[in-house]
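Just one protein chain is left out here, and the rest sit where they should.
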Amino acid sequence: MNFFNDLADFSIAEIKELITLARRLEDKPEPRALEGKVLSLLFLSPSLRTLISFQSAMARMGGGTFVISPEMSIHGIESCSGIVMDGVAAEHIREAVPVIASYGDAIGIRAIAEIENLDDDLADRKFRELTSLVENPYINMESAINHPCQSLADWKTMDDLGIPANNGKFVLSWAWHPRPLSFAVPAATVHMAALRGMDVTVLRPEGFELPDVIMDKAHQAAAMSGGSVTQSEDRSSAMRGAQVIYVNSWASTRHYGNRRAEDEIKPELQDWCVDEPWFKNAASDCRFMHCMPIRRGVSVTDHILDGPRSVIIAEARNRMLVQMALLHQMLSKS
Amino acid sequence: MNFFNDLADFSIAEIKELITLARRLEDKPEPRALEGKVLSLLFLSPSLRTLISFQSAMARMGGGTFVISPEMSIHGIESCSGIVMDGVAAEHIREAVPVIASYGDAIGIRAIAEIENLDDDLADRKFRELTSLVENPYINMESAINHPCQSLADWKTMDDLGIPANNGKFVLSWAWHPRPLSFAVPAATVHMAALRGMDVTVLRPEGFELPDVIMDKAHQAAAMSGGSVTQSEDRSSAMRGAQVIYVNSWASTRHYGNRRAEDEIKPELQDWCVDEPWFKNAASDCRFMHCMPIRRGVSVTDHILDGPRSVIIAEARNRMLVQMALLHQMLSKS
Partner (left out) sequence: MNFFNDLADFSIAEIKELITLARRLEDKPEPRALEGKVLSLLFLSPSLRTLISFQSAMARMGGGTFVISPEMSIHGIESCSGIVMDGVAAEHIREAVPVIASYGDAIGIRAIAEIENLDDDLADRKFRELTSLVENPYINMESAINHPCQSLADWKTMDDLGIPANNGKFVLSWAWHPRPLSFAVPAATVHMAALRGMDVTVLRPEGFELPDVIMDKAHQAAAMSGGSVTQSEDRSSAMRGAQVIYVNSWASTRHYGNRRAEDEIKPELQDWCVDEPWFKNAASDCRFMHCMPIRRGVSVTDHILDGPRSVIIAEARNRMLVQMALLHQMLSKS
């Protein structure tokens, strides 16, 4: 495997193989599988789970990691082209990224959306600029428009819980959040659930429709797998028979990059905080999923998070396990 | 071993076994004993020795670590219950701690005293709240009221130096420090020395008596081991025949949580800076111990620190060695 950027680059069989490998590595650890191998971790945005799940994944197989993160005092990194660097930044990504990559056998890169220009973010321009500087295998640790490690972990989590793949009912719901967030998780999630063969409803208020390019990709995945994808703003009908509600927040598509306009339409959406009444016509064991970090009392109530519906800790732990599988395929000889 | 929270949870025989194991691992390294094992390190308070001694301890046995520390840009972590998280913090300890723990085979946690409410700190409420969220084995890397790794290292240091256990004369002395500090080290130390069977005098100025709950626990340990514990403010009699002076600073018990009141009584205590005259009726080879960090010219003079009495570097190095023993017992199969 030379890169792991998008679940869409893999067949369903290949995805299932990764999940099988993740299980095998949990049951039968291979503490020397990656001895002498090094994973570079480049974070241009903050991280908790992603950082430590990759560090742990490598360590469990005998490999090492090093981290470049935004809080390090590393002279400042410039990314504009053709600039005269006479300010604070003493380093340009055109030098820094190839060097960082060259010290590892593979590199994980996180560069989330700036949420300024919709076309740039949908095209994943910043992330592609970074990976174009890398010759090694690379892993998308969340870009403007994708988060494939999260999706792979979520797929495994649903498999672990016995949630049906074929025509299982999956609701991806927008939730209240004080800040506009990127399309990375909703885009990856709607595609993942569709590719898994599920019947997916994107539940969101007016003005928060997922962009066509994201929906089109999900429709294509559904066409392949026998699933389906629709959008709705009707909570009651969307939740009917739901086996999973996957909660996330994302910026208003209509007002993308215009924080003030978004702030004007948001106050009336504070009831988009998931609580038990949402589940009244869902399947009785309908699960609550979320990629974290999650804001208690804002996106979801304590009642749901502390109750049996929530499987978010299992999702997070699966991040480590599927990443072990990825790294094993990418870096192990055997 | 499922947790290492308090020396009081272990028999004297078990403590001696850990020290023996620490020596064995120094003499005969086992660089693969913990291969594939990962220790999570969660610091809610800053650290130097604790952080790097645990990192080194795991690496020397082939294991790995990852670190969550206060200076990381990890979205801010909320700890209040029932809160609406619409502020800066995007993550709650009820999610963060289980996730962090789940990526390791054991977790070390540091959460020092807030020095606001004496009962909360004596009950170690914050630390217990954190460990209640963890299913893995855990290690106390300093809580409001304990620092068992330090105490185990100090016990070994005294053994290494041939300082008598049974009725060896041990003085735990308060020293000047510009800020009120917690009871973690004095509480752990008075208990450790008593459990080792020593005759312990707590030397401190008026207003800085150790709280009853701390003294009671030390008295119980002394009763088991044949040692003794007293408090005194008379430096000359306390130091008579002393074989060890263990120096620390702690908040005024009387004014706990009231910085202003403490600041009023402290200026006259600036002569609580350990210097050679303190030792005039101590044993000639009386040692100076301290857990560090230590302020030169404030808690102790350069003369003592740079002279033969000081064994603080040995204490610090023993941190790593006893932690190797702990981790070996906790995580190794053999």
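Think of it as A and B in the order they're written, each chain with its own count starting at 1.
Here is the rule we use: a residue touches a chain if its C-beta (ideal position, glycine included) is under 8 Å from a C-beta of that chain, and two chains touch if they have at least 3 such contacts.
This one's a predicted model, so the numbers in the text were calculated from it and none came from an experiment.
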Selected residue (touches chain absent from view) among B:55, B:167 or B:329: B:55
Per the touch definition above, residue among A:68, A:195, A:229 or A:242 touching the missing chain: A:68
Option touching the unshown chain, where A:96, A:130, A:245 or A:316 are the choices: A:96
Absent chain, residues of chain A that touch it: 35-38, 40, 62-66, 68, 71-75, 78, 81-86, 90-92, 94-96, 98-100, 102-104
Absent-chain interface as seen on chain B, which is shown: 29-32, 46-49, 51-53, 55-56, 58-62, 64, 69-71, 178, 292-298, 302, 305-306, 312-313, 316-317, 320
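Convention: only the chains that are shown with their structure count from here on.
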Inter-chain centre distance, chain A versus chain B - centres from mean C-alpha coordinates, in Å: 40
